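With one protein chain withheld, the remaining protein chains of the complex are depicted in position.
This part shows chain A:
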Amino acid sequence: MAKKTYDLLFKLLLIGDSGVGKTCVLFRFSDDAFNTTFISTIGIDFKIKTVELQGKKIKLQIWDTAGQERFHTITTSYYRGAMGIMLVYDITNAKSFENISKWLRNIDEHANEDVERMLLGNKCDMEDKRVVPKAKGEQIAKEHGIRFFETSAKANINIEKAFLTLAEDILKKTPVKEPNSENVDISTGGGVTGWKTKCCS
């Protein structure tokens, strides 16, 4: 196990209507860059980003799905393995907001029951074209008991915060597995040494 460069691997999934900016959100987070040309994602793609939370190196494998209906059968088969799902809509696109309930239903149908969910209202830099008020996003998130952020991949607003928050929420409910002691609470600090021993360096 000397090769392991991380302590934990979290699998995240990005879903939402086509063109809301899922790939851009991910690209901003993984490469800190933004590209204005729109290239529709074919089926499914992923990116890796390792972050450090509470002294632990967490490797995030983030799956980016195609929003187009025609890839539905491919994308839904990736829900099952996800520990966290980001549902993205576009604040300048009312339809993408209306479809939130449809995406939430997809999560209920195809994802694990204990999957951590998060709602993102993307493109919040385009205030002049906004059609979905922030309060409406907050309200629907509250109704479903999930976190909510307005983000902008272009202006780099709340992107890192959203991913780190989601990772933190998953970390909070991840039990630490150690050879001789089970269910060590990682928040007590005692678990940290356990993690260190696993690390190669």
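Here is the rule we use: contacts are C-beta pairs under 8 Å (C-beta built on N, C-alpha and C of every residue); 3 or more make two chains touch, one makes a residue touch a chain; residues count from 1.
Basically, contacts and distances are computed from a predicted model.
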Should one name the undisplayed chain from "DNA-directed RNA polymerase RpoA/D/Rpb3-type domain-containing protein", "Ras-related protein Rab-30", "RILP-like protein 2" or "DNA 5'-3' helicase" using UniProt, the answer is "RILP-like protein 2"
Residue among A:D45, A:E138 or A:E168 that touches the chain left out of view: A:D45
List every residue of chain A that touches the chain not included in the displayed model. 1-3, 5, 42-46, 48, 61, 73-74, 77
